[in-house]
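A single protein chain has been omitted; all remaining protein chains appear in their positions.
Let's look at subunit A:
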């Protein structure tokens, strides 16, 4: 099980460590640093590293490494999922998760970690329960606590901890009862040079913000549930009911949570909202290259497309870009070689376009870049 946790910042300092069993020297992180040096970017560090005595399982979130140390055979996914949960909890508590935030709230962080894991076994990871045990910090409460002498730590057992619905606490009361559902769909498509779709799939999520009193029992039905190729639910969803009737029936947790995520695979036809007309030519004459990209809407069902961002990872030999856009701004990071063009809204009458020259390192072999777009 999880033995220890080290949180490491991008410059390679271990600024937080927590041990759930005996203390493991932070020198174990040296193995991690070895791999870090070898990797070309922080994302490329392998998530599972074997060392002579320990196994380091890490995730990279918010430009920090969360490195868990294990000594026995464990399920790596269990550790990875748990680490992500830790970061999610921090984000939930402090609204963002950065090095400075963690340092600022180190006591809460320490208490949280202690509450989430006992001897390497997860104890309480539901944010509802944690929030009952340890109140999230906010200015109002800090002032109130100083005045009244109360603390952030609750002295009673959270009500939801042992019930059959551990995700919801009892006695929730709202004056305004409201429930919001956010549908998020990500289209992942690979389109070849000629513009035809190689493969396209949809990864969708339903995120909820539910503020209802008491113990509400909700049902959500879909017009065409057959579309879903695969679904995974929050534990609150009654699976039996879904299997038999294709209806989501659940008692929701209080507050924000992800109700469901689904996947629509490559077999179904996926409508792609934009098209890209591109011409990219590296090494035209001497050490230069040309780039010309136009975006246009496609199958939008009458809606306008907003917040379009285009990202192109350039080959290593690209030194700089001199581009002109007719809309939005572009940036080029010479370190990560990433060209980002924030287009904004697509206006059908005047299609957004970016064009210009690219300067290349001389003498490097010609390579092609694979432009890819990210629409949000």
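The rule is short, and it goes like this: a residue touches a chain if its C-beta (ideal position, glycine included) is under 8 Å from a C-beta of that chain, and two chains touch if they have at least 3 such contacts; residues count from 1.
Quick note on the criterion: contacts and distances are computed from a predicted model.
Missing from the rendering is one chain, named in UniProt as "AP complex subunit beta" (options: "Aldehyde dehydrogenase 1", "AP complex subunit beta", "Exostosin-like 1" or "Dynein light chain roadblock").
Contact with the omitted chain, checked across A:26, A:278 or A:355, is made by A:26.
Checked against the full complex, the candidates A:10, A:214 or A:235 give a single residue touching the omitted chain, namely A:235.
Set against the missing chain, the residues A:199, A:281 or A:348 yield one that touches it, A:199. Among the residues A:48, A:179 or A:215, only A:48 touches the chain that is left out of the figure. Between the chain not shown and the residues A:9, A:62 or A:125, the one that touches is A:125. Of the residues in subunit A, those that touch the hidden partner chain are 1, 15-23, 26, 39-40, 43-44, 46-48, 50, 53, 55, 57-60, 70, 72-78, 80-82, 84, 100, 103-108, 110-111, 114, 118-123, 125-126, 137, 139, 142-143, 146, 149, 151-157, 161-162, 164, 166, 188, 190, 192, 198-199, 201, 203, 229-235, 239-240, 242-243, 258, 261, 263, 265-266, 313, 315-316, 365, 367-370, 372.
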